[in-house]
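For reference, the structure discussed in these notes is given below.
Note that this complex is displayed minus one protein chain, with the remaining chains in position.
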Amino acid sequence: MSVTIALAILIAALGTPLSEEKEVEYIPDHSELCYNYGGCEPVMHIAPGTILKSWTEDCFDGSVKSPSDLPSKSRVPFHANPQTGPFYIEGAEPGDTIAVTILGLQPARPYGISSLSDRPDLLSYLALPPADPPASSERVWFYQVNPERGTVTYKAHDGVHSVEIPMKPFLGCIGVAPSAGEVRYSIVPGDFGGNMDTPELGIGATVYLGVNVPGALLSFGDGHLVQGGGEVIGTAVEVAMNVKLRIELIKGRRTPWPLAETDEWIMAIGSTRPLEDAYRIALRELVFWLERDYGFGRLDALQLISQAGENHISQIVDPNYTVVAKIEKKYLPAKR
Amino acid sequence: MSVTIALAILIAALGTPLSEEKEVEYIPDHSELCYNYGGCEPVMHIAPGTILKSWTEDCFDGSVKSPSDLPSKSRVPFHANPQTGPFYIEGAEPGDTIAVTILGLQPARPYGISSLSDRPDLLSYLALPPADPPASSERVWFYQVNPERGTVTYKAHDGVHSVEIPMKPFLGCIGVAPSAGEVRYSIVPGDFGGNMDTPELGIGATVYLGVNVPGALLSFGDGHLVQGGGEVIGTAVEVAMNVKLRIELIKGRRTPWPLAETDEWIMAIGSTRPLEDAYRIALRELVFWLERDYGFGRLDALQLISQAGENHISQIVDPNYTVVAKIEKKYLPAKR
Amino acid sequence: MSVTIALAILIAALGTPLSEEKEVEYIPDHSELCYNYGGCEPVMHIAPGTILKSWTEDCFDGSVKSPSDLPSKSRVPFHANPQTGPFYIEGAEPGDTIAVTILGLQPARPYGISSLSDRPDLLSYLALPPADPPASSERVWFYQVNPERGTVTYKAHDGVHSVEIPMKPFLGCIGVAPSAGEVRYSIVPGDFGGNMDTPELGIGATVYLGVNVPGALLSFGDGHLVQGGGEVIGTAVEVAMNVKLRIELIKGRRTPWPLAETDEWIMAIGSTRPLEDAYRIALRELVFWLERDYGFGRLDALQLISQAGENHISQIVDPNYTVVAKIEKKYLPAKR
Partner (left out) sequence: MSVTIALAILIAALGTPLSEEKEVEYIPDHSELCYNYGGCEPVMHIAPGTILKSWTEDCFDGSVKSPSDLPSKSRVPFHANPQTGPFYIEGAEPGDTIAVTILGLQPARPYGISSLSDRPDLLSYLALPPADPPASSERVWFYQVNPERGTVTYKAHDGVHSVEIPMKPFLGCIGVAPSAGEVRYSIVPGDFGGNMDTPELGIGATVYLGVNVPGALLSFGDGHLVQGGGEVIGTAVEVAMNVKLRIELIKGRRTPWPLAETDEWIMAIGSTRPLEDAYRIALRELVFWLERDYGFGRLDALQLISQAGENHISQIVDPNYTVVAKIEKKYLPAKR
């Protein structure tokens, strides 16, 4: 599989699709961006097996152009996390699963941006009392992108400390239309995927999303150049991105909550409140995966995860919290 | 990694103490074990700067000797996680901090043990419905220790799958007497440390614990050969251990919640319910650490942690849940 | 109490509107029912000050006609809690508040229905282990309505126990379109109101809902003849209802979360997860109300609520949990 991915990256770099793969391109105008899951008309129909080259705006809707642009003032209300799409996947029906492999992610601007959210309660919510002097006002950090070294540069507001952090680009948002006719704002993660802010969803990862409506209505956005656990200040290092994805369709397989895999890992992603329920969902779906594809009994699966599995809290700042439960493939038998 | 660990164990075993360090040994009889924090008389007085060589019984109180010994039957009630100690650290007063560096951990038996807890509600608590056929009965897995390869061997109960997992030995329990005159059962983690079940607390780690009573009353136990995130089946790969620790005292420094560091990381450990509060505590204490020792402003600290920090859920099966928030030292300026 | 209710129903039925009040009637066909908040076109425009006479279907979409009709089989998927409406309130704009007074609620059928939800995890979620013999299968209870005594009759499935419970009819659902362009399924409560399942919202209560979209898009449904705290089996005594409401508009007043008042009480209603956050929201909004309308300082308000306020958990079975915080008007000074 690692050879496949390496090839895919190589091919993506060279940009020649495999002979049997169709490649399409969709670069949205700003007016075509969508700010929810489930509420916009499809921008394009895509056949399973197609490679899509596209572009995503940053989470600020492109409104923050300098450190003095505060999102609470520059951004139109309810325009966080603009989505590219939705894309109508041909043949996708409720009860199916789409598999989206992330082939390429490149920053489309020479800087990334992070901000302290305009939520006045964020610090107290995180159990951080106001500092002395008060430190709760909205602010913006710019990160220079250093493409040759694959890093971004952190600079403290007070100018004292600066350090480079390796880029690990990923899509903060990838999702489909929810069930029950719901439309969710693009800051919400859930069983439909969405704003999961999960660093594992970078180049080489394949995301599995259950289909709730005909065509699935896939969309994505919120590119992150790097993000730590919890996304605790409310944003990652945010940037517009050039995106390359392969989209496939698995007929007749239900996927109640998002799953993902890379060459080395399989993982399940739970997004709800409270945090323990997000973890329980992720853990349960990972156990089910070991039962279904790897032949484990329930308790033997749980035992192996208990010793060799890992987890982390992706984010604790969105309307639902996100936890990942995962295990390395080297501990698993061959798929059956 | 297994080579590194094997080397570390070797070095720790051979390791000559620095010339100025006193070394003492304490190997408890079974009757000397303690099953709580705060409720036992000290077994030994120790001067700061001393290296302690000792031994810990496994979490089953040594009662599980074959896979057919079920803990609910073999173990005396309320005798989980027997503690070695407590040790009276000379000069330690409320408001001080003790620093315990883990120099060596060696399995004292040729096998490790994990069990599905005798809590009938564990599976439903983890959102796992009973399998078909029902799968909720208590059971025990034995793991063979392979010292030359630095691994333990997982074997599924149904015999289908077997795989080696690298050992990363650590102490599941390390703590002091709680405040307010409390005595807590040895399965409980809290601000006094205790049953934190945190894999980072292995060889090379230094744990900082705030002192609540004269002498601190340090104890430890619950050796784990390896444990994944969440400790989701209720136990790690449990074993009796030979333990080597260096114990130091930091006068006049308060440590409200346990902190730890290794060569590469600093970390804070929160243990409470719900899980989000455990994370908030760990995050807050990590921010405070960056303020105090590294000269960060509050929001600059939070910003850096948001992009370069990490976290994971250590365990979600004890009376309090434990979350670690951490950051690599390479992203921090020099200590001031 | 039952006499009071019977009288209230009688008065509501007879009740002549004030001379200046317009009265309109809207009785939906089944095909006109709506299953969400925010996603349906308005069925009628209503001027502020109007009395609306209407009708609501039960939470089973009318599909359960005998105790052998199981909702999981009889009801169309995603057709729980059908809504009557939405109604476009003329002049309502984002930033305003609508005030809906419940003038009359009459059961439209001679029986009420409750069911154990078709969620296989409900019992374990409620910490109730399976009974012996297993007791987790879906089932339906029919309650006979005794209009002359103002009661419904509970009958145990096993036939052993039967008892009358006084009716206290209320609307389980009343809400407006959410913000951010969201559409939420009709089983969800939130800051837009919705499926709050709060018994206080009976005859005589006025509900205040913040307006998020032009016209507010008010809808209601899910009539309950009586419901205890928590709605712990997943449903109340459910019935189709004849409904009489007065709808008013308060320009320029924001209402971030639903508020309500009766002759005797003022209350705030929080709906989110976890349960403590639902309570915190309700408590905070009640304190703000005492500050705004009754001249309290923040801590004096909190002190009075701490001694004379009350609360209860309305429900713990919907996608968000609902808590009410309230205080009797007799403890408050005159509105300023």
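All chains are identified by letter, namely A, B and C, in their written order; residue positions are counted from 1 within each chain.
Everything below uses one rule, namely that contacts are C-beta pairs under 8 Å (C-beta built on N, C-alpha and C of every residue); 3 or more make two chains touch, one makes a residue touch a chain.
Please read these numbers as outputs of a predicted model, since none were measured by experiment.
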item	value
Of C:P110, C:P147 or C:P333, the one touching the omitted chain in the full complex	C:P333
Selected from B:E182, B:D293 or B:E328 as touching the chain missing from the view	B:E182
Options C:C34, C:I51, C:I98 or C:L116, residue touching the unrepresented chain	C:L116
Positions on subunit B where the hidden chain makes contact	35-36, 38-39, 78, 179-185, 272-274, 277
Subunit C residues touching the omitted chain (full complex)	114, 116, 123, 125-128, 131, 135, 139, 141, 143, 154, 156-158, 160-161, 163, 165, 226-237, 274-277, 279-281, 283-284, 287, 291, 294-300, 302-313, 316, 321, 323, 325, 327, 330-333
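Here, only the chains that are shown with their structure count from here on.
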item	value
Same-site or different-site touching of subunit A by its copy subunit C, using the half cut	same
Centre-to-centre distance between subunit C and subunit B (centres being mean Cα positions), rounded to whole Å	49
Separation of subunit A from subunit B, taking each centre as the mean of its C-alpha atoms, in whole Å	33
Distance between chain centroids, defined by C-alpha means - subunit A, subunit C (Å)	37
Subunit B residues counted as touching two or more neighbouring chains	125, 127, 274, 276
